[in-house]
Each structure stands twice: as C-alpha cells, then as structure tokens.
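Of the protein chains in this complex, all but one are displayed in their positions.
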Amino acid sequence: MTAVVGQGPAGVGGSASGRSASGSIYDLGYRGYNGPRLGRRHAVAALVRESLRTTFGIGRGGRAKVIPFGLAFLVLLPALVAVAISGLRGQLPLGPEGEDISPVRYANYYGLVAQLLFMFAAAQAPELVGRDLRSAFLSLIFARALRRTDYVAARVAALVVAIAVILLLPQALILAGHSLASPDVLDAVGSDLGDVPAVVGQALLAALLLATVALAVASFTPRRSYATAAIIVAFVVPPLVSGLLRSLAGSPTASRLVALASPSDLLDATNRWLFGLGGPERVAGGGPVAALAAVAIVVAGLAVMVVRYRRLPV
Amino acid sequence: MSAGALDSIVLDHVSRWFGNVVAVNDVSFTVGPGVTGLLGPNGAGKTTVLSILAGLLRPSSGRATVEGRSTWRDPELYRRLGLVPEREAVPAYLTGEQFVLLRARLEGLDPGTARTAAQRALETVELADVGGRATGTYSKGMRQRAKLAAALVHDPRVLLLDEPFNGLDPRQRIHMIGLLRRMAAEGRTILFSSHILEEVERLAERILVIYAGRLAAAGDFREIRRLMTDRPHTVIVRSTDDRRLAGSLIVDPAILGTELVDGHLRVRAADYGTLARLLPRAARDAAVSLHEVRPIDESLESVFAYLVQPGAGR
Partner (left out) sequence: MIATIAAAAARALLGRRRTVLIVLFAAVPVLVALLARDRGPNATETAAQLIDLLVIRAVLPITALVLGTAALGSELEDGTAIFLLTSPVARWRIVAAKLVVAAGGSALIAGGSALLAGLVVAVDDPSRGFVAAAVVGVIVGAVVYSALFLAASIVTSRALILGLIYTLVWEGTLASLFAGTRLFSVRQYVLSITDAIGGGSAHPFGDTLDGATAVVLAAVVLGLGLAVAIDRLASWEIGPAD
C-alpha cells in the first residue's frame, strides 16, 4: 500500500493510481481534508469535555475512576445521613426541637467536606495537566486553533465545574430530602431557598479557588506524585500555621495576615460570612476581604498558568 | 534438539492474558544451546513470551522453565540468565561504567571481580571508551549496547534479547551478530526476538514464528517451508530452450504452472520431491540443457508472509 499525500475530496474511497497488465495499486494512504472545519470555540468545548472525562476517569478504565468517584461519594455521605435523618424524623419521638436535630446543614457542609475537596483537587489536577507535560500532546494541541490561554481556560473550567458539582449535588439532595420529608413541601422549599445563594456562592468560590491553585501548582511538574504532594501542602499547611500563630504565639494579627494567603482559611471565612455565622474573625478584614483575596488568588493562579504555558518550548 | 537433552528453555502450553486480551495463546516450545530467533510482527506476543521467560510475568496457565526450574518467583534464575529488554531505559544519571558495575555487584560478584567483569563486558560491546559518560548522553545504539553489557557481565548461560538490533547501525549489527554467534558457539542458549526478517535469517539457526499470540511454526526455516505442502514451490530454471522445456513439463499434473519471464522459466510445483524427479526427465525428453535451477521463495520473508496470512497452517 503506497502512502501518497493526495488531494482527493473528503470521504471518497481510494483511487487507482497505478495500473499495469497484472494489477492495480490503490492509494489508501493519507488523504487531505478539505471539508468544513469547526472553529476555535468548538475546539475549546471539545477540550473541556475531554477534561471533564479525565477528571472523573471516564474512558480510562476502572482504576482511574476509583479515586474521583470514591472521593465524590465520601462528599455525598453526610448528605445521605441528613436525608436519612429527615426521613426518619417522623418515626422518632421528637418534639418540635427535633426540627434541627440534623448535624448536617448547608452552613457547615463545606466545612465537613473541605479536606475531601482538597484531596480531589490534589489527585485530579495532576491527571489533567501532568500527562500533557510529559508527552508531545501539547505541541499537537497548540499547532491548531487552540491558543495557550484557551488550553488553560478549558482545563480550569473543567475542574471548577467538577468540584462545584461535587459540592452542590449533596446540598441539592439535602434540599430535596428535607422538603419531601416535611408535610408542606412548598413551604419547606421556600424556607430553604433563602440559603441557596449562600450555598451556590460558597460552592463557586471553593471550586474556583481550589481548582485554580491545584492546577497552577500541577502545571509545574509532570510527575503526578510531586504535584499531589505540593498541592496538599498548599492547602493543608497554611491553616495549621495560622492556627498555631493564633493559639500559641498569641499573635492574632500575624495569624490573620497569614490566613489571607491560605486558601483553606479564606474559604472558611467566606463560608461564615455568606451564611451569616458569627465568631471571631480569623482572616484580616473578615468575610468580604477574604472573598476578594480568594478572587485575587484565582486571578494570580490563572496568570501564572498562562505565563507558564506561553513560555513552554513547544 | 533431542527431547532427552537438558533443554535450556521449555514453554509448556503457556498462555497469558490481560483482561480480555490474550497475548500468548497455548504456546509450547523448547530451546537449546545455539541461537534461536523469535520472529513475529509487532503485537504478536514476542515481548510477552520473553517477559514470562525472564520471570517478569506469570503465565496465566502452563509452565515456563529455564534449565528445569520454573521462571516465576525465583531470583536465583538470574544467576544463569541475562535479559536485554527492549523498552526499559537505563537510569540516565548513571555512567555506563557505573551501570554495568552496579549490575555486576547485584549479580553477586565481589568488588574486585565485578570491576574486571564490567570492564570486560564494556570492551565486548565496544563501549569501553565512553564508559565514563552518563548514559543519558548515549545514542540509542549505545544504550542498547550498555544493556547488553549489563546482561553479559555475569557470564550467563541463557541470554534473552528483545529486539536487540533496534537502533544499531549496520556495522554495529554485524558486530553484534558476530558476538552472539561466538557466544552461542561456547554453548550458550540465546533467544532473541525480532520483526526484522533479515536479521533473523542471518543469525538464527532455528526460528520460532509467533503470530497473534500463537506459535505458527518452529524449526529451521527451510524445513518449515518444506512442510508447508499446500503452497506451491516455485523454481527458476534457465535452459537452452525454455519454451520447449515448459511444454515438456506442463504435461505432468504435478506441475501447477509454468511462466516465461525475462529470459527464464518459472515453474510451480506442488512439492520439491516431484519437481526434482520431473525436471531432469522433462529436460532429457525435450533435449534441453539446464543452466540453472534455483528456488526463489526459500527466503524467510516468503515463509513469514505465508504463515501470517489468515488461514495459513493450522
């Protein structure tokens, strides 16, 4: 079979390019494509789709799914408990105090599952950007319509969506369970609706911050394990430092300033602010400043990634 | 190889599957001293067979033994066996000398002996002068030779080589062929895999043809050819009058066809024996003198091409 670069029309079968008395040679090799091409938007959308699949290990065999789905399930677990409690409340001999017996609520849901979200980001961010750094895939992608910023945006968008979904799904479940379990469904829905903006706001902030930081760190090394370790350090260690500065060193100012650079502390502060919980301010400037700082870190993370991928010699 | 001799390598109904993919399918063969080639296209299962023999894979069924002892979970195997893998790279930061020396020490040679053995091995593969450089700076052929030196350093009786000629230039190939022949003459058992027919033809005394996980043929390749009676044998004949000779030959039903091409005659017969009887007789009857009689499809290429056709053989 000869491989001849041909210009045949798209989709047409091989043409006989050589004939002799005893036979023909069919050109079944490379053929150019002159049909319509979808634009940059479709390329980005395709990359986002592929990134979402990678984030959950879809299309990569069973083992790749264990960790993402396992962690997602663990995040769902408290909601399952809450729904069970809602459902059983009617059976249990509880008075009106029983209304709020569930330890799992919207206000503390993020706090319950924060560490699981850290691990999800730490586990999957390297999967998203690490492989490309090792292989020649990037040179293939950037040879087409996709720009470097598009690549970064697509990867980040996918992980943000993934984390947001993982965090929102259980809370939606709680809403459903709570409403359906109560005698007046519409009334229950109405009373919970007030929390929805806070729930969504916190989920978006968390998803944006965790995804961006994780991907920014992961984009510096193709080795999965170093990236994971570094991401976990970035999430888990600063709150320990700020906590120690607060309790041991008795220097609350230093503690509050360190907390401004700690994604974990920032998200705790925004959670408290969005849900109107009281308590001492652990971040300099309180909830609103924390939200701003989070946004600033997101922007900085994106900038770092764009610069990194622009500078990559592919 | 007589069945009674201590065959170095024995595969007894060995199969190996990975999930749904059967990489090696009920393969049985024995290999004794001398050079044997394992021939097959990419993906046929050659590397899997060699991995099983090297104790790196467990047979899913059947037994693989080297010098009578099972290959699985037996570190002592490696005192008598050397492996030159195809894919696995040498740690780039080690120099050639360090690498071969480390292998020598791992093989249990004491420091003094290890040094001389490493030196000798490097000289054998002509790497002695570049031994001081990190293997990361080696060309592909040099890395290949470094792996060979590491496999030879403990003077193994059995040597397994996976695609050993990959990346070698013609001069290095000739050198390696000579080296392997010399080692085989010393009584060693050498089994090497290749998909390059030329090399197997030149080096192997005996071949094993593996295709789609199955053993398609085993033995001297000319013998294999003869055994394939369902494919006609073609012979080129040059004589004083080809046309008359053709007319004389075609009468006999054992002659399948004759063709006058480019100044000679091509005769196709069902088997050699018949052709050998008929040709002299036909020549005498036609009063024609024979200048040349030469079989044209005795090469390994035609054997191989025939064997890997669907429907070939068993």
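In order of appearance the chains are A and B, and numbering begins at 1 in each one.
What we mean here is this: a contact is a pair of C-beta atoms (placed from the backbone, for glycine too) under 8 Å apart; a residue touches a chain by one contact, two chains touch by 3 or more.
Computed from a prediction, not measured in an experiment: that's the story for all the values here.
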Residue among A:145, A:241 or A:261 that touches the chain left out of view: A:241
Residue among B:35, B:64, B:83 or B:215 touching the omitted chain: B:83
Touching the absent chain when the full complex is considered, from B:34, B:55 or B:131: B:55
Where the missing chain touches chain A, by residue: 63, 67, 71, 74, 115-116, 118-119, 122-123, 224-226, 228-230, 232-233, 236-237, 240-241, 243-245, 247-251, 254
For chain B, the residues touching the chain missing from this view: 18, 21, 23, 43, 47-48, 51, 54-58, 73, 75-79, 81, 83, 85, 87-91, 93, 99, 102-103, 105-108, 150
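As a convention for this text, only the chains that are shown with their structure count from here on.
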Cα-centroid distance, chain A relative to chain B, in whole angstrom: 52
